[in-house]
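Selected chains from the complex are presented in situ; the others are not included.
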Amino acid sequence: MQTLQGDYFAAYRSLKLTRDANGVLVVEFHSNGGPLTFTAQAHTEVVDAFYRISQDRANKIVILTGAGGEFITGVDWPSFGNAADPGVWSQVHDEGVQVLENIANVRVPVIAAIEGRAHVHSEYALLANVIVAAEGATFQDVAHFAAGVVPGDGIFTTWSYRAGAGRAEAFLLNPQPLTARTAYEWGVVAEVVPNGKALSRARELAALYLKAPEVTRRDMRVHFIQPLKERIVHEVGYGLSLEGASAADLLKSMQAKTQPAAQKSKSA
Amino acid sequence: MQTLQGDYFAAYRSLKLTRDANGVLVVEFHSNGGPLTFTAQAHTEVVDAFYRISQDRANKIVILTGAGGEFITGVDWPSFGNAADPGVWSQVHDEGVQVLENIANVRVPVIAAIEGRAHVHSEYALLANVIVAAEGATFQDVAHFAAGVVPGDGIFTTWSYRAGAGRAEAFLLNPQPLTARTAYEWGVVAEVVPNGKALSRARELAALYLKAPEVTRRDMRVHFIQPLKERIVHEVGYGLSLEGASAADLLKSMQAKTQPAAQKSKSA
Amino acid sequence: MQTLQGDYFAAYRSLKLTRDANGVLVVEFHSNGGPLTFTAQAHTEVVDAFYRISQDRANKIVILTGAGGEFITGVDWPSFGNAADPGVWSQVHDEGVQVLENIANVRVPVIAAIEGRAHVHSEYALLANVIVAAEGATFQDVAHFAAGVVPGDGIFTTWSYRAGAGRAEAFLLNPQPLTARTAYEWGVVAEVVPNGKALSRARELAALYLKAPEVTRRDMRVHFIQPLKERIVHEVGYGLSLEGASAADLLKSMQAKTQPAAQKSKSA
């Protein structure tokens, strides 16, 4: 088993993993070294990656960050295939639940270091214990309501948990860039730092947390994440099912618009 | 059944219902066209109205608003009869639970457009997904602690859910007008607009939400309201029972004060 | 409003409602007076019927029963249309959640009187406080796994609640007729009576319960149903979403089987 555990650092195209001598693991979301555009492959990879990260006791602190001055910026929709196909969505549902449970099960302090746009899957950041954001960082959800589907993959659950339900609903129903400063005022971001300094500040916090004994560090995470983990287990499966239904309806309505009138009458 | 469904628009004295060609339903609370003073009849009507609204799939968006430049301003206590009578309170309990469940079950986006005083049953507004409030709008609870009874009908549950428990408790224990601006800072109000503009801004948001496909629009509401719906089902029945006990005690204490000393000694 | 309330007795094709002078309402599921074959129209009707029953305080006790010596025997699948259409399933989902909440909200004792086959929607019976079953009555679920879809509409939730999860899972995964006697041993059925006597025994129990004061009778139901109501609110929406996804997959797999090989290669 040991051999299986060791080699996950190089296993992913969308995540770059580096760990220093003190056990501080930096997880960098990227596409070819630049900002990550989320793909179906990335969706499968994050599930596996966060599970292995969570089980590897050599990781003492985990830092989540992006690449190229951004967190995550866009989605490659076609890579997911036909979302209206129940078999396709079944996989999205299962992976979507599993990845959040896996991040929640990272049993050491998790810090998110955000530069630029956290416009896709910002819920990964909100599963951190603390978020350090650069002044120019912005939060938005371009992957759901703006695209015509329900934000059911945990983005509502996590924003509601950390920012309050009223703010989360408005944020998701009328998606516009939210500044780091406003996210700080909402209690979502713990610290705002100059642009380019998010990761270095995250490393400082990591050094601080490393002073705690091993079990203290691990069980602090266990204690802090438990209420959110319970909400995720409770809410996200249903949310993803509703998102799947909405995606199928979106595709149906798009087909209806693009079908020539002739075909329409034929199908009726 | 179809015939029963159609005619509810004209069925209520306290609610004026109008729906435009796009399916945007405006629910206006009123007393003879002016600001609503809540009565026992209104209590029964809102239960029925929101159930029918929730079941009518021709409603695509629902906007809650008041009349005469106010949301809801007062209560006609005598209309409720003797609150110390267990049969009377049983009906208040059952209707009070049911109306909140019915609003929660409105499975399309709900927007509250608040002008003036939302001083009674502001929890109806807090069951909306977003609240648009005019600058001069104020929130208060004149119907419970100020009147000597427990705020158990869901007003604590909804304010606690949207503003946080600490603020909700202080707000309800020392009832004073809360400005729209403060409610915005608390995350309860999503947008503050000039006086007189709440409804028109709500209509703009409705137009925005209408761009989403039908199932997306409906399931977004289902997903967003689920945690609050669970809290309502969990908390409000008990809350109303405690409110009923407090109302009985209030009436007893008022009788004790108004009884002549002579009678008092007789009953002792 | 009173006028709207009064006339629901005659509003449904699939439910016959009769109420005696003591307020005992008998709800009889039927198709043209014989055993009910469940249709999409019936699905819509039960939602409305149980809401109105729940709100009408003239109902003092509610008895659920079938017609023609059966409870509910089959499903008219084509009446539901294309279950793979997200718009069609959205309505099934919304009605399916609502009907169970509405039965749970009948705030007077509910008794189920079962003769013959309770092979479809037996969860309606399991929302009663007590079930009286004739010796020859059987319970089965012919509408889900046997038909290739997830039993997500509350049938697992209610059987799990009353019979235990292990029995519920086996019962639903390998659907075979369960005798009244076994259901009694499982704690689901409260009394087994000779064939043809279920309704008359239910009436005897109704007479017994009527001796309790009004509020006692109502609040007993409120207290007893609360844990199951919370489970329904918590579980059934998700269950129906999963059932919808499985129905879409079933239709897809059926189409795949019936498509000529030529077409198959073309679509590949």
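Just so it is clear, A, B and C label the chains in written order, and each chain counts residues from 1 on its own.
The working rule: a residue touches a chain if its C-beta (ideal position, glycine included) is under 8 Å from a C-beta of that chain, and two chains touch if they have at least 3 such contacts.
Note that the structure is predicted; figures quoted are calculated from it, not measured.
Sequence-identical chains make up the whole complex; the displayed set comprises 3, and the total in this structure is 6 copies.
We adopt the following convention: only the chains that are shown with their structure count from here on.
In summary, the chains found to touch both subunit A and subunit C are B. Distance between subunit A and subunit C, defined via averaged C-alpha coordinates, is recorded as 40 Å. Separating the CA-averaged centres of subunit B and subunit C is a span of 32 Å. One simple way to say how far apart two chains are is to compare their mean CA positions; for subunit A and subunit B this gives 36 Å.
Shown for subunit A are the residues in touch with two or more other chains, namely 238, 242, 245-246, 248-249, 252. Every residue of subunit A that touches subunit B in the complex is listed here, in rising order: 145, 148-152, 156, 160, 163-170, 172-174, 186, 231, 235, 238-239, 242-243, 245-246, 248-250, 252-253.
For subunit C in complex with subunit B, the touching residues are 1, 4, 7-8, 11-12, 44-45, 47-48, 51, 55, 57, 86-87, 90-91, 94, 98, 101, 105, 107, 214-215, 218-219, 222, 226, 229-230, 233-234, 237.
Subunit B meets subunit A in the complex at residues 109, 129-131, 161-164, 187-191, 205, 208-209, 211-216, 219-220, 222-224, 226-228.
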